[in-house]
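Pasting a structure here, questions to come.
With one protein chain held back, the other chains of the complex are shown just where they sit.
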Amino acid sequence: MKSIGVGVIGTGYMGKAHSVALKAVGTVFKTGLRPVCEMICATTAAGAAEKAAAYGFARATDDWRILVADPAVEAVVIASPQRTHREIALAAIAVGKPVFCEKPLGETLEDSEVMTAAAEAARIVNMVGFNYIRTPASQLALQIIQAGEIGRLVHIRAEHTEDFLADPETPANWRTREASSGALGDLSPHIINAALRLAGPIESLVADIQTVHATRPGPDGPEPVANDDQGHFLCRFASGAMGSLSFSRVASGRKMGYAYEIYGTKGALRFDQEDQNALWLYENEAAPGREGYRKILTGPAHPDYEAFCLGPGHGTGYNDQIIIEARDFLRAIETGKAVWPTFRDGCEVNRVVAAAALSNRTRGWVTVSQV
Amino acid sequence: MKSIGVGVIGTGYMGKAHSVALKAVGTVFKTGLRPVCEMICATTAAGAAEKAAAYGFARATDDWRILVADPAVEAVVIASPQRTHREIALAAIAVGKPVFCEKPLGETLEDSEVMTAAAEAARIVNMVGFNYIRTPASQLALQIIQAGEIGRLVHIRAEHTEDFLADPETPANWRTREASSGALGDLSPHIINAALRLAGPIESLVADIQTVHATRPGPDGPEPVANDDQGHFLCRFASGAMGSLSFSRVASGRKMGYAYEIYGTKGALRFDQEDQNALWLYENEAAPGREGYRKILTGPAHPDYEAFCLGPGHGTGYNDQIIIEARDFLRAIETGKAVWPTFRDGCEVNRVVAAAALSNRTRGWVTVSQV
Amino acid sequence: MKSIGVGVIGTGYMGKAHSVALKAVGTVFKTGLRPVCEMICATTAAGAAEKAAAYGFARATDDWRILVADPAVEAVVIASPQRTHREIALAAIAVGKPVFCEKPLGETLEDSEVMTAAAEAARIVNMVGFNYIRTPASQLALQIIQAGEIGRLVHIRAEHTEDFLADPETPANWRTREASSGALGDLSPHIINAALRLAGPIESLVADIQTVHATRPGPDGPEPVANDDQGHFLCRFASGAMGSLSFSRVASGRKMGYAYEIYGTKGALRFDQEDQNALWLYENEAAPGREGYRKILTGPAHPDYEAFCLGPGHGTGYNDQIIIEARDFLRAIETGKAVWPTFRDGCEVNRVVAAAALSNRTRGWVTVSQV
Partner (left out) sequence: MKSIGVGVIGTGYMGKAHSVALKAVGTVFKTGLRPVCEMICATTAAGAAEKAAAYGFARATDDWRILVADPAVEAVVIASPQRTHREIALAAIAVGKPVFCEKPLGETLEDSEVMTAAAEAARIVNMVGFNYIRTPASQLALQIIQAGEIGRLVHIRAEHTEDFLADPETPANWRTREASSGALGDLSPHIINAALRLAGPIESLVADIQTVHATRPGPDGPEPVANDDQGHFLCRFASGAMGSLSFSRVASGRKMGYAYEIYGTKGALRFDQEDQNALWLYENEAAPGREGYRKILTGPAHPDYEAFCLGPGHGTGYNDQIIIEARDFLRAIETGKAVWPTFRDGCEVNRVVAAAALSNRTRGWVTVSQV
């Protein structure tokens, strides 16, 4: 078994999640490469030192350039704000280090295109962090679709909705101040990625996007909100299937509303991340009078579950998705073979995001490939 | 207590439902007017006689004109095919008889406008048959919204989806042959009506409509399908709220997918007609750590439930909706006061349907009031 | 088509339900015999007259003997308090009139035995009113069990739980004053009947029964409660299957907790009356990785549903159960063939109730047949 030194940039929500995953992944999956938590980077030296101690990293820094350049850091995980992704990724690629970048890949489509081109030109292992789609249930959904069990897809309804800004009195914060951190920039990529994964490329779309609360309490009184709170779009997939997608941060009651319903000519699927250990399957050809949605609890029979637990229905959780992701990143490094989703996949998500923004501005249908 | 002679035109699905309702309504609700099942009309004399016996009507006819003209028939229920609604309704109005017309009101928007104008000019009691919205649960939803319990509405997702034509091998039938009987003409009115009732007028929309199975097995081989299988639209309500509506007859697994999710600034509602005795309510201001969707089982505390049963959670069913409708029609006749939904309300539903069809043709946003 | 005059004794909850059913049943089911609401009996003449008008009966009386003796009353429905069942039923049997008696049959096991013996000796059509088991979903459950689809039964968990007396501050009323109106007397019969119907005879049981709130506010201060609030028992069915049954009127949150889970060697069933239009079926032999409980929405493919509605998932409600019951009573009269559940079946339920009371007193297992 070989080890590999990993550096993590960012110590927030996702920085911690990746740290936990790096600690656990080798034991869960018996990976060929065992990650070593080599260095972690925060915005201040003190913060970095504290997090290195807390998360179990050997060293700390407040300069991501030091981390990227460090010889013991053999792979880089980018979990810092979106606007920093491009520069860091390009730097890591430049020194030939595998790079895992949190979603969304770039702040803009152009950023993502540049990052993708650089990674591909340099033939560097690259991956983007769409974790929800990695639950055993969503992987099972993909298997069922690919096996033709629900026939040709007819309609996909999908959403990523939460309610962390549903209350108009929630004060302004970084999420309401950066243009790219609205519901479109922050939440839609997850569900667009799911749609692309499960139903294939999107050909065209028409979107409607809205800032529900134009101002929020700021330090000096009402402060304008710089981005959108919710959006919805209709689309057509290349396969001919229709799509209805939604994203929102003001969907009262929704905590992790990453959910989809997929209708095919032979059956249908339903999933809701708030009950992530179940996939609902409807088969048109059930015995007469016995048709119905079946609640399949994930278990060892389903992708990537068994490594976590031998008992079906016992359940995996949020961090387990990140562990699966870490396994894939390590596998890509070990084998040199790209593991979905690569930067190119992340770039296609950004393209749909850009198309939605364009459609909202032009108030009409947009062909995604022309964006 | 006074009685009133009622004539029912149509002996199919809805004709029977209205007959059951007329029998039961007086006992359930102790209505001021007690309906007498005076005459029923079918397409053949034999069929009419058989149904009169089966449903308990005094007399039968195969000519709706006879029924409308009969002096003992003091009110008319139209449950015949959509294309006949206009002519029958105008005839009933012409002789001054209250008229209840099944949904959708007219086959075209123009039909509906003519019917509405005639009924209003003649000051005849008129009502259109949107029954699902009359469940205690949906009436409760309206109460909750009107009381401001979920705040200002932000987003409404609503659908009327079924799967009776999901299988491409289902043979062609009248539903696939008449332009007005597609999912748009047949199913969308129910959910548009719900959206208008719960969230107010729709200002503009953009729709995408599709015939999934272009042909179906016919008596002489594949037969072209004359109408649509599914459609989806985004809309803006006059209130500023956003909407996402769907209708489909190919939604595998959906039996009675009349469902909505309504997000407001203070909470949210969820309803699915497949579990029609529950309304889910989320209140943003629940005690910290105690937030969650609450499953309210309908009971005597909710609109129109108590007349059916004194026990909460015991449940009402499909026919009970029609009984509530019958009560309202009788009340409107007795009091002379219009009861929602009138022809005018049905006409507004037709207008949105027409706007959706137009938007699909023009591939762009349409202002509903300009249709 | 022939008509039959029916007399209803009792104008409360169940009196009204049966009245509605008598009005609707002929139209719903096209019964051979059409019931005519001939006479209704209440405790006062004024009350009876009012209810006759409200429910649509031809005549009224405050003396059940008049009703039973009236020549136009050809069948009797007993919906009066439990303690009156025996006397009325015996009187009706004595004059040779078919009799339908609400559950529980007699106030005591002995009452039920006497009533059963009398009805059988006189060969009078007799039936007892266990309505919940008549939903299409519970009838489907029976079909599935009888067809062997879930194999040999292994365990039955069943309950009838409500919460109408959960609050200790709910004042004393007739339900808390009569010994036979506790949870054991009032609620357990429903679920015992379900267990007997679905799983066969009960051989032995051990019960634990409790009065949770020993006193309740009365007109003159705290008043002792005369009966039990909840009870639970383990049992063995003749088939060897095990059982766990519960009944409660203090189960906070339960409105219509008539629910069961039935485990067999090949599968399992789940049902909850609070969502009465669904039956959950698990089949052990589903394809590997596709196992799961399937939510079957009732529809025309299931027993007695189609008469109510042609659309699956549209749902039946509480009164529809009573309509099915009325259909069966009319059919029994018309054909002269007993329809389940007869007085004998009701008597067997009383026997189990008596066994539970005995077991609670003796604090040990009781053989039901020896009670």
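We call the chains A, B and C, going by the order they appear; numbering starts again at 1 in every chain.
Convention: contacts are C-beta pairs under 8 Å (C-beta built on N, C-alpha and C of every residue); 3 or more make two chains touch, one makes a residue touch a chain.
All values reported here derive from a predicted model rather than from experimental measurement.
Shown chains touched by the hidden one, complex as a whole: A, B, C. Across the entire complex, the residue among C:S248, C:Q273, C:T298 or C:N350 in touch with the chain not shown is C:S248. Among C:I88, C:A268 or C:I323, only C:A268 touches the chain that is left out of the view.
If you put the hidden chain back, the residue from B:L140, B:L153 or B:A195 that touches it is B:L140. Against the chain not displayed here, chain C makes contact via residues 150, 154-155, 157, 163, 166-168, 206-208, 210, 212, 230, 232-234, 236, 242, 244, 246, 248, 250-254, 263-268, 282, 284, 291-293, 363-365. In the full complex, chain B touches the omitted chain through residues 140, 278, 281, 286, 288-297, 301-302. Mapped onto chain A, the interface with the missing chain covers residues 1, 13, 16-17, 19-20, 23-24, 26-28, 30, 34, 53-56, 162, 254-257, 273-278, 297, 299, 308-320.
Simple rule for what comes next: only the chains that are shown with their structure count from here on.
Taking each chain's centre as the mean of its CA atoms, A is the chain most distant from chain B.
If you average the CA atoms of chain B and of chain C, the two centres end up 34 Å from each other. Averaging Cα coordinates per chain places chain A and chain C 53 Å apart. In terms of their C-alpha centroids, the spacing between chain A and chain B amounts to 41 Å. Residue positions of chain A touching 2 or more other chains: 291-293.
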